[in-house]
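Dumping the structure here so I can ask a few things about it.
A protein chain is absent from this complex, but the other protein chains hold their places.
Chain IDs A, B and C follow the sequence of writing; residue 1 opens each chain.
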Amino acid sequence: MIKVGIIGATAYTSREIIKILLRHPDVDISYLGTRREGNFKISEIFPVLEDTLDMPCSQMVLDDLPNGLDMVFVTLPPVVAMQYVPMFLNAGIRVVDLSADYRFQEKSIYERWYETKHTDPSNLEKAVYGLPEIFREKIKKADLVANPGCYPTSAIIGLAPLILNCYVHTDDIIIDAKSGISGRGREPKEGTHYCECNENIEAYNVGEHRHMPEIENILSLIGKSETKVYFTPHLIPMNRGILCTTYAKTKKKSSCKEIIAIYNEFYSKEPFVRVKKDDKLPKTKDVANTNFCEIAIRVVDERVIILSSIDNLIKGAAGQAVQNMNIMYGFKETLGLLY
Amino acid sequence: MIKVGIIGATAYTSREIIKILLRHPDVDISYLGTRREGNFKISEIFPVLEDTLDMPCSQMVLDDLPNGLDMVFVTLPPVVAMQYVPMFLNAGIRVVDLSADYRFQEKSIYERWYETKHTDPSNLEKAVYGLPEIFREKIKKADLVANPGCYPTSAIIGLAPLILNCYVHTDDIIIDAKSGISGRGREPKEGTHYCECNENIEAYNVGEHRHMPEIENILSLIGKSETKVYFTPHLIPMNRGILCTTYAKTKKKSSCKEIIAIYNEFYSKEPFVRVKKDDKLPKTKDVANTNFCEIAIRVVDERVIILSSIDNLIKGAAGQAVQNMNIMYGFKETLGLLY
Amino acid sequence: MIKVGIIGATAYTSREIIKILLRHPDVDISYLGTRREGNFKISEIFPVLEDTLDMPCSQMVLDDLPNGLDMVFVTLPPVVAMQYVPMFLNAGIRVVDLSADYRFQEKSIYERWYETKHTDPSNLEKAVYGLPEIFREKIKKADLVANPGCYPTSAIIGLAPLILNCYVHTDDIIIDAKSGISGRGREPKEGTHYCECNENIEAYNVGEHRHMPEIENILSLIGKSETKVYFTPHLIPMNRGILCTTYAKTKKKSSCKEIIAIYNEFYSKEPFVRVKKDDKLPKTKDVANTNFCEIAIRVVDERVIILSSIDNLIKGAAGQAVQNMNIMYGFKETLGLLY
Partner (left out) sequence: MIKVGIIGATAYTSREIIKILLRHPDVDISYLGTRREGNFKISEIFPVLEDTLDMPCSQMVLDDLPNGLDMVFVTLPPVVAMQYVPMFLNAGIRVVDLSADYRFQEKSIYERWYETKHTDPSNLEKAVYGLPEIFREKIKKADLVANPGCYPTSAIIGLAPLILNCYVHTDDIIIDAKSGISGRGREPKEGTHYCECNENIEAYNVGEHRHMPEIENILSLIGKSETKVYFTPHLIPMNRGILCTTYAKTKKKSSCKEIIAIYNEFYSKEPFVRVKKDDKLPKTKDVANTNFCEIAIRVVDERVIILSSIDNLIKGAAGQAVQNMNIMYGFKETLGLLY
């Protein structure tokens, strides 16, 4: 039984982490930290937790370490997260950080895209990118895991088998991504107003979303060669779910069957990746509230088209964070996550 | 051709007034006033108006009268509206006010429910409640029309024939009302956040919504006896539409047929009230984007159950405001509103 | 460990039962029966179950008993269910039936409302109405539990404390109920077409829904006096959730505080009923995907207004069915249901 804290307890992703951990036999939720003022229980913020976790939240003060924790999930916004992470690491507390602050090995890329100086470069170097399907061995030994972004999770799982096997050209990959509104976070603003989102679809940050360099960075690492993606995110009137429709150009003519075989082999032992059978295509509703990623492949002439879907709050955030914890502590990887 | 101004041009209801007036052959939109700073066209606020009304908004200053207007629609919030209305009336400009500031003949009721002193009591006395189905004759001659609230419009049209004919007990009327999210206004807040509204229904302000005294006030006027209603509003995950399910107790046993006959006669000449035929029930989608109110009646034992539906932004606000303008100026009542 | 079968495995409620049982430590899903032809796994019908329950469905033949089962959940439609239930009971297999076929002690009420002869009257007499909050002791010993309808669950939990304590008049109770579209079942028809349901609210079966006599029947039993309800169901554009807004007339003037105290005591030991604190009101999203029922009380003059919300597929069907199974087998009542 490990003692776990959640740093930034009032985020949507924290609610999901809590719901998963309540099902986990080997975890004790010991601390809920928040920057909000006032005395309140987490179930006052998320009434869905009433009678299942009526635990008080603690107001966090920088450099004031909570007692007796083995590991923490940090769900603070980028830039804020790296203010808190070193304190935990220094005290020997392992960290799964859900912000973007430790996702880039190269400080300079982070600093360009997040328009700020990185204040914790030494830990940045040691951080492991928490995509179990690719970096499982490193995650086992990591003290700091940088949990991937929601779009990158979906896109990279969709592309990794082709990139690793050098099957596609790496200079012309198009990722057309669609996300539910919870991806926009909890803050009320015009872009999250019901009447602005409902009965509407729109693209945003075309070619300049911060998840684009994250995807390029990791794919380059996987394929051991510079990878360039065109990335267009869209907002869809639903609460949760991401579907990536990815278009890559094959180096040599391949049948759909051949490519599906590559995926089936690559993911044959993965507990949370489902390569769709027959002529089925992923629907986000089939992965909603689960840690699964569904993938389907189509080949049209020179293009392979990859459909990959996840729940942005689970496999794209909270679920994957718990999966990483399971790996770090040698728990069965699916604990808390399968049912 | 009359010259019309809209005072508070960036509200959702103003967008709807504009869309209707653009179809109106006898109206010239001459002025769009706003309290927002900066130079912008209305089509920058509402891109749907691009190429149909690319008119600049004017920043309003209290006591600085716009030129050359015949009438104005005031879509400012309550309390603010009554600061602006006198200026127009004093200059001989007729007003349809969409706030609550002139809906109560008795100042004291307003002051209790809106928790503020009424600053324009003399105009309050002269104001006419703008429900054409009941007060058409008075509206014709009015200089100041208080456009009804959205819930009251739906509820009162549903009850008026029974109240006027003293068919039901007036001390035990239950109005269970359901509204789309646009009724909450344009301001982003937790209660209008997509993820909080979507896949959810909730009641709010049970027994203490400000539209309750408005409904009681007007029904008492219609029935010439004190009327008490129990009013429970609910929020529904859709953009527009109100359905009121109203339960009244008949004084003597009546068949559904008899009561429908009363409604059919009462509304026989009304251009915007549809009493449903046969066994049909109102659906809000059938009145969406229209100025119609649909009504159906069921009798179960001692209770008559009235279903009445409107589009909260049209018959519940903008459309009714234009209908009132048509009546005030002797235009055909359906101009701009039927198609 | 008990061996459980699901009879009617392709219904939405069966999917939910399966998801819950997969979390249950003492249950083995041993049989999935369906009337559909062909060989298929349940995960082909519900892709969300892929990799968690890839079990084949068996085509059922009347009078052909599946082997080795301890109990079954019957999710067949009314009238069909009572064709299958006797076979299981005769073989000593306990049954939780989710249809309406065994909910009425009086055969005649069933026959009037379901317009058919009851073909299994002897078991009807022995069936226990599976609302644990009221009939827990009887459920423990029952071989046949009639799982309540979704609306009745929400309405009865909302009213029981007042009815049992004779606090309200039983001849004038109004239940205004709102349900998500999944309550309409899986069959594609005009009334479940996305474009007909989305951006729409409507009432249906006003005063003649089959859940009305079910509610009256059970409330009469609880209060030991004839109870009459006016029941109006509505369809709301969301997948799951029911909110009942119930208006009852108190016999003597009572404060909201007094009545909440009654509820708090009545439900103090119930694991799945939450009486809302302070000024909070139920939101269906706070009980979605859970077995909880949330209740809030308001008193306005002579009326007590009860808001009660559930997930129609969980506490209104699958979750309550498992709760009943837990009670029947002496398992901890919350097993599989709390997290």
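Throughout what follows, a contact is a pair of C-beta atoms (placed from the backbone, for glycine too) under 8 Å apart; a residue touches a chain by one contact, two chains touch by 3 or more.
All values derive from a computational prediction rather than experimental measurement.
> Would you indicate which residue among A:S43, A:N147 or A:T284 is in contact with the undisplayed chain?
A:T284
> For the chain left off this view, which of A:P77, A:G185, A:P237 or A:P271 is in contact with it?
Of the candidates A:P77, A:G185, A:P237 or A:P271, A:P237 is in touch with the missing chain.
> Please identify which residue in C:E199, C:E214, C:D311 or C:E333 touches the non-displayed chain.
C:E199
> For the chain that got dropped from the picture, name the residues of chain B it touches.
19, 22-23, 47-48, 50-52, 199, 271, 274, 280, 283, 285-290, 292, 294, 338-339
> In the complete complex, which positions of chain C touch the hidden chain?
Residues of chain C in contact with the hidden chain: 12, 181-182, 186, 188-190, 192-195, 197-199, 237-239.
> Against the chain that's been left off, what residues of chain A make contact? List them.
172, 174, 176, 178, 180, 196, 198-204, 206-207, 228, 230, 232, 234, 236-241, 243, 245, 247, 281-285, 288, 298, 300-303, 305, 307
In the analysis below, only the chains that are shown with their structure count from here on.
> Going by C-alpha centroids, which chain is farthest from chain B? Tell me that one.
Relative to chain B, the chain whose C-alpha centre sits farthest away is A.
> Kindly work out which chain lies most centrally, taking the average of its C-alpha atoms as its position.
Most central by this criterion: C.
> Between 0 and 180 degrees and rounded to the nearest 5, what angle rotates chain A's CA atoms onto those of chain B?
Fitting chain A to chain B on C-alpha positions yields an angle of 180 degrees.
> Could you put a whole-Å number on the gap between the CA centroids of chain B and chain C?
Spacing between the chain centres: roughly 39 Å.
> In whole angstrom, how far does the Cα centroid of chain A sit from the Cα centroid of chain B?
Computed value for the inter-centroid distance: 46 Å.
> Measure off the straight-line distance from the CA centroid of chain A to the CA centroid of chain C, and report it in whole Å.
Chain A and chain C have C-alpha centres separated by 37 Å.
> Quick check on chain B: which residues sit in contact with 2+ other chains?
In chain B, residues 198-199, 237-239 touch at least two other chains, as defined above.
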